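Our next item is subunit A:
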Amino acid sequence: MINNLSAIIYMDGNGLYVWACLLVLILILGINIYLPSRRLKKIYKENKTNGL
Partner candidate 1 sequence: MGSPPLFFQWSSKALPWLAIISIIVFSIGMVWGIFYSPTDYKQGDVYRIIYIHVPSAILGQSILMFMAICGFITVVWRVKISGMLIKSAASIGASFTLIALITGSIWGKPTWGTWWVWDARLTSTLILFFIYTAIIGLHSSLDDKTKADRAISILSLVGIAIIPIIKKSVDWWYTLHQPSTFTLSSAPSMAPDMYQPLLVCVLGFYLIFAFLLTMNLRAEIVFREKNKTWVSKQYLNRQKNDK
Partner candidate 2 sequence: MKSDIYNWFFLILKRDLLIAFRRSSTYITPLIFFLIVVSFFPLALSPDQDFLRSLAPGVIWIAALLSSLLAVETIFSEDFKDGTLDEFFVTNEPSFVLVFAKVLCHWLITGLPILLASAISSIILYLPASSFLPMICSLILGTFFMSLLGAMGAALSLGRSAILSSIIVLPFSIPTLLMGTAVVSSAINNQDYSGFLLIMGAMLAIGIPGLCLLTVEAILLNYE
């Protein structure tokens, strides 16, 4: 169990790697959430401008 905040960030000197991995995860999952919703909204907008 990690006890204090500095130990969490530092993680025995290898904190950079762990947090980099977490960043990669959040980034790629975020892209996977952002792209479909943007596509959906784009189709709605196109339909609207085409007057359907």
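On the choice of candidates, all candidates are chains of the complex that A comes from, given by their letters.
In the analysis below, a residue touches a chain if its C-beta (ideal position, glycine included) is under 8 Å from a C-beta of that chain, and two chains touch if they have at least 3 such contacts; residues count from 1.
All of these numbers come straight from a predicted model, not from anything done at the bench.
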Spot the contact partner of subunit A in this complex among 1 or 2.
-> 1
Complex interface listing, subunit A residues touching candidate 1 = 1-2, 8, 11-15, 17-18, 20-22, 24-25, 28-29, 31-33, 36-37, 39-40, 43-44, 46-48, 52
